[in-house]
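This report concerns only the one structure given below.
Every protein chain of the complex appears in place save one, which is left out.
As written, the chain order gives the labels A and B, with residue 1 at the start of each chain.
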Amino acid sequence: MTAFAPGLNEVRQRTFPFPARHFLSVADLDREQVSGLLDLAEGFVALNRQKAKKLDLLKGRTLVNLFFEASTRTQSSFELAGKRLGADVVNMAPRSSSIVKGETLIDTAVTLNAMQPDILVVRHGASGAASLLSQKVTCSVINAGDGQHEHPSQALLDALALRRAFGRIEGLVVAICGDVLHSRVARSNVGLLTQMGARVIMMLRLQLERMQGALVPSAREYNRLFGLDREKLALAAPHVRVMHPGPMNRGVEIDSDVADDLGVSLIQNQVEMGVAARMAVLAAMAARLDNE
Amino acid sequence: MTAFAPGLNEVRQRTFPFPARHFLSVADLDREQVSGLLDLAEGFVALNRQKAKKLDLLKGRTLVNLFFEASTRTQSSFELAGKRLGADVVNMAPRSSSIVKGETLIDTAVTLNAMQPDILVVRHGASGAASLLSQKVTCSVINAGDGQHEHPSQALLDALALRRAFGRIEGLVVAICGDVLHSRVARSNVGLLTQMGARVIMMLRLQLERMQGALVPSAREYNRLFGLDREKLALAAPHVRVMHPGPMNRGVEIDSDVADDLGVSLIQNQVEMGVAARMAVLAAMAARLDNE
Partner (left out) sequence: MTAFAPGLNEVRQRTFPFPARHFLSVADLDREQVSGLLDLAEGFVALNRQKAKKLDLLKGRTLVNLFFEASTRTQSSFELAGKRLGADVVNMAPRSSSIVKGETLIDTAVTLNAMQPDILVVRHGASGAASLLSQKVTCSVINAGDGQHEHPSQALLDALALRRAFGRIEGLVVAICGDVLHSRVARSNVGLLTQMGARVIMMLRLQLERMQGALVPSAREYNRLFGLDREKLALAAPHVRVMHPGPMNRGVEIDSDVADDLGVSLIQNQVEMGVAARMAVLAAMAARLDNE
């Protein structure tokens, strides 16, 4: 976990083949593999803070970002990760109505695959879409969010941010608040954090949408009942840290007062860890492809 | 036509200057030049199947994709082709209403040209747009589809797919079905395939749109009358192969049963050949620019 001078040789030494052909779920990784990826990511955190942020681990490789759902944050995180590792990166945003049908989703994947990308990063509104695609292509597929199912690279970056903040993940008590029933971020985080030895408290908010006809509270009322403010935060442990996958609805689920307090908030830190964690996944993917 | 290890030296040896400053029409190429480009493309097919898919033939060159009509498939095919050859690639999608007027089309081209791209890949809804642009700029222009006129790189990739499937183009009997009157793909394919010695049967579908007021058949009826299914396919020669430029309307003009039968369908193959054929065109264009 210590920072190291991220020379190419050191990075190569730390890089190991990704354990699976695809990265669809946090269940694809065991505890040791997660630790290895976090260690590798530490090197990329240091690299990204240097002026020369470029390595050639993915030189000659093609990374395609296939985002059926728009996401500036996640897409540019993968785009930067790929480019900094030397890959050719192509963004595709097939959000036209012609994509709606399931058969067309597969046609898109098969078409893309015929262009021989090495790694396909997919976000799609349907749970299971990334897994379905992975069965139809010969390249590696990374799930960048599929419906309410999983968002495994988000869980990896959150684990990295936590490990850097506390020095460990084991034994931490993590509360995940909000609409956790429908959240792929929550699902992936629970899986990965418990595997790493954290205890996780899940807090379901009231299913307000069920009461919509009868009672629609204002954003202000939502904030009063469920929003994280100083008062609610005072109930947590003294060393508590706050995370949010973004984008934030300030004044709704979180107060700016809390979000912007760098002594408490890891939110900016999460974004930085996102690029580094994805570089670790891509480097490991490339190492696996090199061995094939 | 045999595959070769696409080392940089071999590719350089096979590369020859593109015969014209622009690639606007299949009429820009004679039979020998088509064969030369297909031979060159074979090298890129092999290259793209390797893990290191990168050459430097277009290093320092700028390729601009100027797509007035959206096309994920063709645009990313050219983008990948350019990037794998080392070019800097910039995508532009000027689809705003301000582009509608012809004078503005030329202003866009002249503006772009002042940024000194080496190669401008243009798709536009108006027949003749690429030719018009080519007269206003100093860079090379590749027509990636202009209205109902031509789509010459599509014809080249189709010829490549055919030559690989049958070992030759000469003597093949090719039937082009659908709304061939309005199809730039049909127009370019007929020109190039007949030049290479194929015989081509054109099949005009009924001009259903003319009867729109009186009789609008359902997609199902269209499929029954004109859609390619197993039954109709049985009337063709035993070694028949099926091609489609994509995107497919499954269950309308083609049945999934036929489209997905890899013993018969060359459709995925066409996409792969698309990247390789465009790399051949770009490499030849760059060789011509190097000589100027």
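Here is the rule we go by: contacts are C-beta pairs under 8 Å (C-beta built on N, C-alpha and C of every residue); 3 or more make two chains touch, one makes a residue touch a chain.
None of these values were measured; they are calculated from a predicted model.
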item	value
Residue among B:K59, B:H182 or B:R199 that touches the chain left out of view	B:K59
Touch residues of chain A, complete complex, unshown partner	48-54, 70, 72-73, 76-77, 79-80, 83-84, 246-248, 250, 256, 268-272, 274-275
Touch list for chain B against the chain that is not drawn	59-62, 64, 88, 90, 92, 94, 96, 98, 103-104, 107, 110-116, 118, 289-290
